[in-house]
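Inspection log for the structure reproduced underneath, given as structure tokens.
The complex appears here without one of its protein chains, the remainder shown in place.
Just so it is clear, A, B and C label the chains in written order, and each chain counts residues from 1 on its own.
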Amino acid sequence: MSDGIALISTFSSDDECAQGIEALHRAHVHDFSAFAPFPSEKILEATSEARGQGRSPVRWWVLTGGITGILTAIALTVGTSYEWNLNVGGRPIASIPPYIIIMFELMILMGGLSGLLGFLFHSCLPAFDSAAGYRSRFGADKFGLVVRCAENEVSRLESLLRDAGAEDIAREAVITQGVPSHH
Amino acid sequence: MSANQPASLGAAAVRPLRAPVQVNWQRLNTIAIALLAIGLIGLVAALGAGQADRVWQTWLVNLLYFMGIAQAGVVCSCAFYLVQGRWAGSVPYRLAESFWLFLPLAVVLFAGVFIGRDHIFPWITHPLPPNRTVWLNVPFLFARDGAALLIMALLSAWFVGASRGPDAVRWTNSASDIEMPPPALRRLAPIIAILYCFTYSLFAFDLVMSLSPQWHSTLFGWWFFATCFWSAAVAMAFSAVQFRRLLGPGNAFTAPTILHDYGKLVFAFSVFWIYLSFAQYLVIWYGDFPAETFFLLVRLWHAPWSPLGWLAPILIWVVPFTVLMSVRSKKTPRILGTVAVLGLIGVWDLYYILIVPALSPNKLPFGWVELCVTAGFLGAFILCALPGLRIVASAAAPGADGGE
Amino acid sequence: MSDGLSRRSFLKLAATAGAAAAIPGCEPAARKIIPYVVPDENVIPGVPTFYATTCSECPAGCGLVARVREGRVIKLEGNPADPISQGSICARGQASLQGLYNPDRLGKPHKRAEDGSLQEIAWDQATKEFNDRLAAAAEAGKDRIAFIGASQGPTLDKVTALWLQAYGSARLAFWERIGEEPARAAADACFGRRDLPLYKLDQAETIISFGADFLETWGSPVEYTRQYADFRTPRMRKGGLTLGKAAYVSARLGSTGARCDEWVAANPGTEGAVAMAVLNVVVNQGWISRDSGVAADAVKNFAAAYDPHTVSEQSGVPVDTINKLGAWFGQADGAVALPGGDDPQTYIAAYILNAVTGNVGRTMVFLDGSPAEAVTRPDQVKTVIQAIRDGQVDVVVVAGGANPVYSMPPAWGFAAALKRVPFVAWMGDAPDETAAAAHLLLPVHHALESWRDTAPRAGVYGLGQPVMQPVFPSRALHDVLIESAHLGAGASAQSIPWENASDAVNAAWQDLQGKLAPDSTGQAFWDDARRKGGVFREAKPAAVKLGSAVLAQKLQPKAASSGPLTLAAFPHIFFYDGRGANKSWLQEIPEPVSQIVWDGWAEMHPDTAAQLGIKESYESTRLYAGIDVVQIDTPNGPIETAVHITSLVKPGVIAMPIGQGHSSYGRYAAGRGANLWAYLPEGTRSLGVQARKTEKRHQLVTPMGKGDMMGRSIIEAMSIGDLVKGVVPEVEGEPHLEGVPHEMYEPFKYTGHKWGMTVDVNSCTGCSACVAACYAENNIGVEGKDNVALGRIMSWIRVERFIPRADEESHGPLLYIAPIMCQQCDHAPCEPVCPVFASSHTSEGLNAQIYNRCIGTRFCENNCPYKVRRFNWYAPEWPEPLNLQLNPDVTVRGAGVMEKCTFCIQRITTAEINARTENRNLVDGEIIPACAQACPARAITFGDLNDPNSAVLKRRADNKLRNYTMLPENNALPQVTYLRTLYREKA
Partner (left out) sequence: MAAAVETNLQPSYIDIDRNVQRAMAPGGLKYWLWVAFCAFLTALGMIFWTNQIYKGLGVTGYGQPNMWAVYITDFVFWVGIAHSGTLISAILFLFRVRWRTAVYRCAETMTVFAVLTAGLFPLIHLGRVWFFYWCVPYPNERFLQPDFRSPLVWDFFAISTYLTISTVFLFTGLIPDLANAREVSTGWRKTLYTILSFGWQGTDRQWRNFSMVYLLLAGFATPLVLSVHSVVSWDFAMTQLPGWHSTIFAPYFVAGAIFSGCGLVLTLIIPMRKLMKIEDLVTIWHLDNLAKVVLLTSLIITYSYATESFMVWYTQDPIEIMTFNQRYYGPQGYLFWMMVACNCAIPLLLFIPRIRTNTVCLFIISIFVNIGMWLERFVIIAGSLATNTEPSQWRFYVPKLTEVVITVGSFGWFLMNFSLFAKFMPIVSMTELKEGIGWLRHAVRETYPYRKAA
């Protein structure tokens, strides 16, 4: 993308922020990112509406992890039992009922861990270079909406955002592609 | 509505409805009466044909089955009050309470168990050692269970009355502001819930476990009322799907997440059910006490019962679990409806294999007798449910204040 | 993990190893050590050698076979060739190993200094001192030297006598407190011969024991246990399957009484009177045998004084019981009365009873050519002691295990007398009370280290040979004596023609060869005797006749002397006269009936206890059998002891075990209970006493939690009536699931062997030989009193004792007693719970425990219905040289490991390996676990369940009705089955 201007608008409520996003959506501006101190449903719905995204792909990580876990457990329990073929208390060599527990636990373990990895991967964390337009208050009590646009669009978008209820809009020249963007 | 995914998706899953259909209550009514008639005729015929054993055993199966659905439905409503759930207005409450009218009838039908007791309870024909007859003897058993049924019926009546009252309805429909449900319900709900656990454990021990007197499982009572609860959940899910179809666009059941919520209810308690079942199976499998293992072996690992034995967990857990795992299928009426119907069949099958093998471990009696008796009960149940369902219909009708 | 042999003990092992080389031809020359670098063809490392010898723990004189590994004897077993033991020995015999390896044995000669302390001195210095003293005494005049010792067999006793002669003295006493005098005196009075009769219990239909604990210590326990088991096995008599009738007349039940039909609780000391009353009944009923050759009326008059009523008052035995005993005895086809205690009158009564019913020569037999009396008569012993007291003796030599200071009657005042003697020499292995009073202590060989011969009875010539090199630098007692005789006696030296003890024995056997096998050569005879452990011949029964004189005299059985309560002392089954008390196995194995360990105690009936204001108030969190202490005032001073309240003793009687109360007998015997010999007058074991409760408390410890079976199917009994009728007994808790499947798992296939065991509870007497054998074979640790109280006893096999509930008394045995070991379950509940497979099943059906894999979760024991697994709470310890006894074939378990019985798997594997190397199949009976091997009653049968002809299967099949498994409701499918004990319904 070519360098441009980043409009950093600050909102005091997530409703307004969401409205801002919808406004941008209507204006076919999609090169933005929203900041919030908590996972506001309104904002998330608005963004996924705007970006036309489905649900987060992290769930596939979890599913894969879970299945891997079950398979590992089957291999481990049944495999080692047949490796040794020991008669313990007259129980069958492959005593499925007890092994189910191992399968369950490993499913949870691997599913959970791969979920964490998926989350970090898709949120491109850890990332210690601060994204363009990030303000520390966005982590506390304010909601931010950072739009990147060419100079000629600035005024239109500013008014658009003000109508949505932005209480303050700052401009910042974008040096490089700073807004994280992946899915 | 659910905290963590956009509602839009639900809408996407739901196919747009055709023009509004008028619910034909009359047809339902006649069908019910017809079933009842079949039942009565079959009953007489079977008794005439000397099939008393099968008649009364099936009688017990059906009594427990429908009674369970009706009572657990009421308890479901209690639970909604206890967690102060108001996400779908009053409709879920109405639906949960809609079957309650079967309860008073159940008290009457319980007489059938008394009449057929010799065909049901082996400890009557083969007396137990004296120290056990203290608990297992005819007068005491029927006295306590009858009384329990009666009390539950009365309390439920009281509760449903209060719950359909104006304040309650107002409270359920005012999701936004924070206040307590009406005092009567605040007090009744926990009482009924607690009594439900104790009385249905009692029925589990008296009317199911005592059929194989050597056998016992401490979890059985808990497991039994959990099963009843699940059967009520699927019954509600099923009705919800039907209403959604019948009541036309804009009815309460078209709300994006209500099916999803029923789906989640069915899913969650199906998982809980398999957990309780596994907890019993594993302990008995591992413990290796003949006095415990035979109960499972007869039902799961030996002809002729094993197919029916495995059918129950498949319909109650495998199908709902695998099918309803995804949000989409939870929200798709047809899928949810099918799962619910299968679930209802599964629970009936479960009660059947709990009761009948205890009395004929080595042969599987199933035929017209069972079908007729069941048909009769179904008819009676529908008749009892109709008034409640009509109320649901009116509450959920498009534009009614029952919606969100 | 720890393989049990610390480096140090391994060196010891290597040191002693070479010894074995020389043992076969065990000449003194063999003292030199042969190092392993020069392998000796006689010692193959890892392969045991067996040596026959004889047991010295009691006068019964059982034959032994010693199992020797790398020069260390590690296990003693009965000598199958020996007619007395016939391959089994009792717990005391098993434990004599601990006498050999006793950590408190005297290592070197010691001399007592002025200040009373002991100083170690060299051997030659010690012998010099010894000989000088003797010489000086001999100088001083005749009979200035006294020898008090325990009999060492005919030859060596002769040597002793000659040695004493050489020093011009005849003051010789072979001392046993539990002596033969009453029996001999009675035999003399009745039949005019002073020898001991031989009893054939298996020939009898009725046995009445008048205070003779013949299953515990009386006479020849191993032999009698074997015979009794035979007698109690149902057999055809008078055309029907019957159970031998047995009654035990005594104030305390004891394990002998526990096995009888009737326990006749008589006042202590009145057993003789009861016998006379029985005689009275027998006579009046005219049950006198025609051919007994006694005048009926003479007997009638004789017995007249003892009509049941008077005796009943005197003895506290109901009249109809006496009549019943009379009927049992008189009508029996073969009966025997066994007299016990120290009162000759009891013996006379019993002998007459046997004689008039024609059982002498049948169940009670005198043999021709009985050996001479080994034990000196008490009156002669008394003269010796009198002389000592009168200062006519300068030197007293106490030797060979006699412990007169401990065991002599108080009235004799031996201890006091000994103080006046200028020089007391003690020669023995483990220093005891007498050693504590001696001036010179000489360590001599243990019986298993020295040459001896024994003559327990006519026809039995036992040969005791050393089975290993001495553990300590001790010397053979008679080597020292012979040497000193040669030194000191000058002219009379020729009186002892032999160089040393082995020569003496050898020479004696040359003569014997002349007598017994004139056609054999001396050497062949000698080698054969050494191989077999002696020479065994059938002895001819002597024809004896009841003398009429005895019938003329009037018997005066000693009634219990005056006093509100009566103290009845009984020899502890494991300590005998006290010599067993320094062996940790015998201290730790519970006394079968009281189940008390590591202690002395006073048994009281609840009523008696109540009178003294004592209630059962045991802390149920600890394993206590009693805590309240009473003071018992006897004529010879007070005894303080803790009370064990039990219904198994007669009201008004205080029963106390003999054998504890050692003031100086090593660490294991120290500070336990009271020495009753110090209170009992000569010739009786009961005493009128007063008792009062004190405020003191002392814990009597038992490994037994509850003595009540709570109606569970653990030890089962059935009546002989049901057996005859073929009624299958109802089993508590067995689920009735006919027609419905109830087997959760596919049964495993056991191709090849499948080991199983059957225990006949009806034969078991609770003698605990199996337990001792298991300790010896499997390196089981000894935990001590405090740990037993915490439930940490390690025995893999335990003898369990349950007292029947009041409602069972009419239809059940007097006590439920059975050995319980791992049941080797097919569905072993202990196995699947182990996280690391430490407990798993072998392909031969054994419930194996892999010690090295065990991490000590102790889950297996939680899930064991029989609670037969044992956990090592501490690392086990064997004070040196006890560690030399450890069986190299069995791992020594470290701390934190679970251990258990595996049917002596080391024996199974050894046998299998042998079979494989010899390229043959295993023979049934080739493998015998230690417990089965030791059992004198042959109650335990082991074998292959896959072998249709195995003895174990046969035994089960022959006793279908009696065969059962413990706790069937658990469905653990044990491979050990039990045979129900039999009882006779009370009318």
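The rule is short, and it goes like this: contacts are C-beta pairs under 8 Å (C-beta built on N, C-alpha and C of every residue); 3 or more make two chains touch, one makes a residue touch a chain.
Only a predicted model underlies this, so the values are computations on that prediction, with no experimental measurement involved.
Colleague: For the chain left off this view, which of B:Asp53, B:Asp145 or B:Asp288 is in contact with it?
Modeller: Touches the omitted chain: B:Asp288.
Colleague: Which of these, C:Ala581, C:Val782 or C:Leu967, touches the one chain of the complex that we don't see?
Modeller: Hidden-chain contact among the options goes to C:Leu967.
Colleague: Tell me which of A:Ile67, A:Ile101 or A:Ala150 is the one touching the absent chain.
Modeller: A:Ile101
Colleague: By the contact criterion defined above, which parts of chain C meet the unshown chain? Give residue numbers in ascending order.
Modeller: 620-623, 703-712, 714, 732-733, 787, 790-793, 798, 800-802, 820, 829, 832-837, 840, 853-859, 861-863, 865-867, 870-875, 894-898, 967, 969-970, 972
Colleague: Since one chain has been left out of the picture, which residues of chain B touch it in the full complex?
Modeller: Residues of chain B in contact with the hidden chain: 2-5, 83, 129, 131-132, 135, 178, 194, 197-198, 201, 205, 216-222, 271, 275-276, 279-280, 282-284, 286-289.
Colleague: State which residues belonging to chain A touch the missing partner chain.
Modeller: Contact residues on chain A toward the absent chain are 33-40, 43-44, 47-48, 53, 55-56, 58-59, 62, 76-77, 80-81, 83-84, 86, 88-89, 91, 95, 98-99, 101-102, 104-106, 108-109, 111-113, 115-116, 118-120, 122-123, 125-131, 134, 136, 138-141, 180-182.
As a convention for this text, only the chains that are shown with their structure count from here on.
Colleague: Cα centroid separation between chain B and chain C, in whole Å?
Modeller: Roughly 72 Å, centre to centre.
Colleague: Where the centres are mean C-alpha positions, what is the separation of chain A from chain B, in Å?
Modeller: Result: the chain centres lie 41 Å from each other.
Colleague: Give the residues of chain A that touch two or more other chains, as numbers and ranges in rising order.
Modeller: Expected reply: 89, 98.
Colleague: Enumerate the residues of chain B that touch no fewer than two other chains.
Modeller: 285-286, 288
Colleague: Within their complex, state which residues of chain A touch chain B.
Modeller: 39, 41, 44-45, 48-49, 54-55, 89, 97-98, 100-101
Colleague: Under the definition above, what is the set of chain C residues touching chain A in their complex?
Modeller: 745-748, 825-832, 834, 837, 839-841, 843, 973
Colleague: Can you list the chain B residues touching chain A in their complex?
Modeller: 3-9, 278, 281-282, 285-286, 288
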